[in-house]
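Sharing a structure here in structure tokens format.
Here the complex is missing one protein chain, while the rest keep their positions.
Up next is subunit A:
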């Protein structure tokens, strides 16, 4: 009753949010590059302490990481509030056109003139527009920040902790390590996602389906997860190094993945592209049809 959808024709047109662009201010551009580097640098500097005492180091680092993530989102990213206002009017008409324009679907949503201008070149006028809205927007930025922190703590951290255990983290011991590792991963992934997208159901469905178009925010989230996944590789090796202790390699992978994902996601080659699970052409062109 369910498997006859393989040959249904046109791809669906989800009411999808477009990929997120970094705010077109000069500060935002510079800081958006500096932030992943700074996070990674901070991690590298504190690495010996992490190896020495993972629990307290991870615990102590949480406020700093949270603060730097919030600062990054406020400076560099458009808050969720704006999108919520515009969602009702704009999305349905615009996104369909966006999709019809083909593979280079780097289409900005109408109803958000400042960003569209920013995207089209960042002229002086656009900069002025954003700058003018900056003071007024601060209030609009605080609420998404707080929301993102709350959701990160209450939802994202438990989800990551459960995932870690499901992938084989100790179930009866090392609870503090697992929880703190989950908290770090949640801060790296969820804070920007919630800040930008709020609780927009369609976007989160895309997040769970890993079908967001690539941008800095989604790239960071995906990169963190993939990095953490790869971070498990050195754990079983019998090198007897102190850094092989749980969950140091996972965390290292997550941070590296975060930085890589942030930069790759907004890069020219990947921006706006989506992860594909199945080749649409392939499911039709399997051998049975011949």
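Throughout what follows, a residue touches a chain if its C-beta (ideal position, glycine included) is under 8 Å from a C-beta of that chain, and two chains touch if they have at least 3 such contacts; residues count from 1.
In this section, contacts and distances are computed from a predicted model.
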Worksheet item: Which of the following names does UniProt give to the chain that is not shown: "Phosphoethanolamine N-methyltransferase", "Ribonuclease P protein subunit p30", "DNA repair protein RAD51 homolog 3" or "Hypercellular protein HypA"?
Response: "Phosphoethanolamine N-methyltransferase"
Response to the item:
Out of A:48, A:209 or A:242, the sole contact with the unshown chain comes from A:209
Discussion item. I need the residue numbers on subunit A that touch the omitted chain, in ascending order.
Written reply: 1-6, 8, 12, 163, 165-168, 171, 205, 208-211, 229, 232, 236-238, 276-279, 282-283, 286-288, 290
